[in-house]
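The complex is shown incomplete by one protein chain, all other protein chains being positioned as in the whole.
Per-chain numbering from 1; labels A and B assigned in written order.
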Amino acid sequence: MRREIPLIITFVVGITLLSSYFFSGTIPGTTWVLAKVATDITGWGIIVTAFAAGLASVNLIRIHAEKIARKRQDWINSVALVVSLAVFFVVGVYVKHYPKNISMRTFSQNIFDNIYSPYGAAMFAILGFYVASASYRAFRARSFEASLLLGAAVLMMLGSAPIGVLLWNQFPIISGWLLNVVNSTGQRGINIGLAIGAFATAMRLLIGLDRGHLGSGE
Amino acid sequence: MIWKKLQDIDRRIIYTLMIVFLLYPMMFPIGIPIEIDATTKDVFNTLKALNPATDTVVLAASYSVGGAPDVGPQFDAVAKHLFELKIPFLVPSFVSDGPAQVERVLARLESLGLVYGVDAVNLGFITGGEAAVKAFVDNPRTVFIKDFRGNVVADLPIMQRVDKVTDLAYVLDFQTGNPGYADWIRQAPGVKYGAGLVTVSVPAAIPFVNSKQIVGMLKGLRGAAEYELLMERPALAVAKMDAQSLGHLLIVALIILGNTAHFVDKKLSKK
Partner (left out) sequence: MSISTNPWVWIMGIGMVSLFSFIYKENAAYRFFEHVFVGAAAGYFLQMNYVNILDRAWIPLVAKGRYSLLIPIFLGLLLYTRFFKRYAWLSRWATSFMIGIGVGISSFGMINAQLIRQASAAMMPFLVKDKLGVILWTRSANNTLMILGTLSVLVYFFFSYTPKGPVKEVTHFGRWVMMLTFGVAFGNVVMGRISLLLGAFERIFGTWLGLL
C-alpha cells in the first residue's frame, strides 16, 4: 500500500490533466466538468508546491540551529543566517497582514533592495571573473571539435558586442548566422530529442514504470 | 620558459584586468554605436501597434535577483514605453523575486503620472512554475486574489479589461530560467508571446523564434540597450555597452594569448 497509493495518485492526477487537453464536457459517470476539475487540481498543485517551499527552510534551520547549539566552528555565521531568515520572513508576513503600514513596507523594500537583491547579484556576478579566468586557462583548441567550439565562441563574442562592427563589419553578420542558422540547427535537434525523452519519461511515470521519486524501501 | 610562465599567470592579474577593462569605459564612455537587432524591433513594433483603448499587455516579471542586471533594464525600458504609449499592463510574477523588483519600477513611473490599478498592477507572485503559468492562462482575471500591495485584484479597474487569456494583446515574459518560454509555449500556444531573456538563455530559445512561437525577443542587457535606443531614451543599459565591448575584447585576447602560450610551449618542449 505504501508504494501503490502514490502510483495511483500520479496516474489519476496525470491522466485527468492530460485528458483535459483533448476532451471537454463532463467526466463520464459524473457531473464534474473536466476543464473545471483540471483547473482545480492545478490550483491544488500550486498550494502543495507552496508547502514544499518550507521544506528547505526547515532543513536549513535544523542544520544551523544544531551548529549554534553546539557552538561548532563558524557558528556566528549560522546565527547571521538564522537571524537574516527570520527578519525577511517576519517582515514579509507582517507587511502581508498590515499592508497599509508604510514604515514597515519601506523597511521591507529597503532590506530587499539593499541586502537580498545586491548580494544575490554579487554572488552571480563573481562568475564573470571565473569566465575570464577559465577562458584563459582552460579554453584550448586541442582538437578539431574543440577548435570549432572555440572559433564559434570567439566569433560570437566579437559579433555580439557593439565594438565588433567597428573591427570588421562582417563580424555581426557571421555571429548572426552562427546564432540563427547553425545554433538554431543544433538547438532544434537537441530540443526535439529532449521532447521525445521527456515525453517518454512522463509516460513511464504516469503508468508507474518509473518509480525513482518514491525512493527505496517501504 | 616565458611561454610556460605565461600559462601559469596568476588569476588575480586576470581579475584586475577585468575590473580595469569594465570600469574604465563606465567612467569615461567611448560611445561605440549600437546596431539594433530585428527581434528587438519586433517587440518595439508590436507594442507600438497596439491600441490603448482596447489592448492590455502582460509583462511577466519572472527574473531573479541574480540575473536582474541582465533582464531588469529590459523591464524598465519596456514598462516606461508602455506608460508613454498609455497601454495598460499587468505584471504577474512566476518567480518569487519578481514583485519587489517591479515595485521600484512602478514607483518611478507613478512619480511621472502612472495610475496604479488603472494603468498597471503588480499582481504579486504565484508559485508552482509551469502549473502557475497554466493557472494564469486558464484564468488571468481571477488567479491572483490580492496584488502585491494588498489590494483585492478583482476590484481594480485594469482587471475589468481582461476576462480570458485571448484578451491579452501580447505577453512579454522577462525571465532568468524556470518558468520561462518553454512553459509558456507549452501552456499558451494561442497567445502572442515575446521573451525578455537573460543572455545565457538566448541560444536555446532561437529555434522558437525561427518557428514564430516566440514573437519578439530582448537579448540580455544588449536587448535593453537596443530598446532604449529605439525609444530614443538612452539610459543605463546603453551606458554599459562600451564596457561590454571592452570586456569581450579582453576575453578574446585572453583566449588567443592562452592558446598561443600553450601551443608554442608544446612545440618548444617537443624540440
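Everything below uses one rule, namely that contacts are C-beta pairs under 8 Å (C-beta built on N, C-alpha and C of every residue); 3 or more make two chains touch, one makes a residue touch a chain.
These numbers come from a predicted model, not from an experiment.
Residues of subunit B that touch the chain left out of the display are 12, 15, 18-19, 22-23, 26-27, 66-70, 72, 96-97, 99, 124-127, 130-131, 134, 145-146, 182, 185-187, 189, 198-200, 202-204, 207-208, 210-211, 213, 220-222, 236, 240, 243-244, 247-248, 251.
Of the residues in subunit A, those that touch the hidden partner chain are 2-3, 5-7, 9-18, 20-22, 38, 40-58, 60, 74, 76-78, 80-89, 91-93, 96, 110-116, 118-129, 131, 135, 145-146, 148-157, 160-161, 175, 177-179, 181-196, 198-199, 202-203, 205-206, 213-215, 218.
The criterion applied here is as follows: only the chains that are shown with their structure count from here on.
Partner subunit B is touched in their complex by these residues of subunit A: 39, 42-43, 45-46, 49-50, 53, 96, 99-100, 108-109, 112-113, 116-118, 120-121, 123-125, 128-129, 131-133, 135-137, 139-141, 150, 153-154, 157-158, 160-166, 172, 179-180, 183-184, 187-188, 191.
Contact residues of subunit B toward subunit A in the complex are 7, 9, 11, 14-15, 17-18, 32-35, 64-69, 97, 100-101, 103-104, 126-129, 131-132, 134-135, 138-139, 149-150, 202-204, 206-207, 210, 222, 241-242, 244-252, 254-259, 262.
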